[in-house]
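This part shows subunit A:
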Amino acid sequence: MTDALLTIDDVNVSFRFSDGHYPALNHISFSVSQNEVVGIVGESGCGKSLTARTIMGILPDNAMLSQGSIMFDDTDLARLDEQEWQAIRGRRISMIFQEPMTSLNPLLTIGRQIEEVLKKHTKKTKRDMKAKTISVMNSVGLPRAEALYKSYPHHLSGGMRQRVVIAMALIGEPDLIIADEPTTALDVTIQAQILDLFKSLKATRNMSMVFISHDWGVIRSVCDRVIVMYAGRIVEEGTVEALLQNPQHPYTKALIQSIPDHTKKGQMLYTIPGTVPGLKERGSGCPFASRCQHKQAICEQKFPEPVRMGEQSVACHLYSEAGVLE
Partner candidate 1 sequence: MKLNLATRTLTALFVFILLTACSNTDGQNHEANGSNSTNGQENNHSSAEVSGGVVRIAMSTEIDNLDPYVSAATDTMSMMDNVFDGLLDTDESGQLVPAIAEDYDISDDGLQYTFRLKDNVVFHDGSELTAEDVVYSYEKLAGLNGGEPISSQFEIIEKIETPSDFEVIIHLKERSSAFLAANIRPILPADYDNHSEKPIGAGPFKFESYVVGQELKLKRNDDYYDVDKIPFLDEVQFKIMPDPESSILAMQAGEIDIIPGISAQGLLQLGDQVKTVSGPQNMVQIMALNNSVEPLNQKEVRQAINLAVDKDMIIETVSDGDGIKLGSNFSPAMDFYYEAGLEDVYATNIAEAKKLMKAAGYEDGFELELTVPSDYQFHVDTAQVIVEQLKEIDIDVDLKLIEFSSWLENVYTDEQYEATIIGFTGKLDPYEILRRYVTDYKRNFINFEHAQYDERIDQALKATNPTEMARMYKDAQSILTEEAASVFIMDPYRTIAMTNGLEGMKMYPIQKFNLEDVHYTE
Partner candidate 2 sequence: MRYFAYKFSSFLMTFILVSVIIFFVFQMLPGNPAHIILGLDADEQQIRNLEIELGLDRPLPERYFDWVTGIFQGDMGESLRYQLPVADIIQDRLPVTLSLTVLSLLLTVVIGLPLGLYIAQKDGKWTSIVLSILTQLGISIPSFWFGFMLILLFGVVLSLFPTYGYVPWSESFFGALKSFFLPSLAIAISNIAVVIRYLRNTILDQAKMDYVRTAQCKGLSEKAIMYGHILRNGLIPILTILGLTIADTLGGSIIIENVFALPGLGNLLIQSITSRDFPLVQTMILYLSIIVVTINFIVDLLYRLVDPRIRSKG
């Protein structure tokens, strides 16, 4: 993995509450190569968005990165100060959010909001900036870009707004885009259009992306590799095909089992019993143990080391015991 653009190594993030610190991300390690799209899946509360925010350096005030490194093109993001961060955000790494309705400033014109990225990171003339903005708006499929340039967010539909957010993320020509559930809040037909946009972007722009979703369908259509997270830990990782066809971790299996699918028409949709444990309820063992059908004694005491299995790696005591060499 020497051509990795982004390498996250053993990152811990914890939240500070009045009664102590609680880890929210534990020993997160993964990498994203040039021109690779890595998906992150998991139920809500598993730390997907927090991972994204860690990479962007926009952790909430009461959260902190307590350990690990985030190597991005030879720079350790974890060690940057705020000003150095600002030079990277928008320019080298940008982010797309889940909520297109609220992630735009309601009082500023679309054009101005997109252009702001250029204003911050380039020294282009006003006219050049506008031209570039309009061309990017066109490229993300915004119609009548000239007119839209002067409109306000409330004039636009959700899908259009998400295109604006995408244009904002693209205009700085970043090396890495982090998309946090970019289609979740949209209705199905719009979702499909946006996914198509991502696919075409991937094809034309050669960019790397971290794509967060809880929807396997979305992951399958966009991602090369996928990481399954549960309660702040990576439980399984591998290519999309491998995981979908041959999930190893009981959690991954359960997730895939609960995908709605036309072949299961008429059956009860499978749901995983129980809920993700809260921050303060997590012990030292495997967090999934309480919901796992294969729970063993050790599961409650110790989190297993990940085990490589061909195209994928799994962190589960089932497999460390099964004799696969550690």
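By definition in this document, contacts are C-beta pairs under 8 Å (C-beta built on N, C-alpha and C of every residue); 3 or more make two chains touch, one makes a residue touch a chain; residues count from 1.
The candidate set was assembled so that all candidates are chains of the complex that A comes from, given by their letters.
Keep in mind the model is a prediction, meaning the values are calculated, not measured.
> Touching subunit A in this complex is which of the candidates 1 or 2?
2
> For subunit A, which residues are in contact with candidate 2 within the complex?
56, 58, 61, 82-83, 85-91, 94-95, 97, 99, 102-108, 113, 116-117, 120-121, 152, 154-155, 165, 168-169, 172
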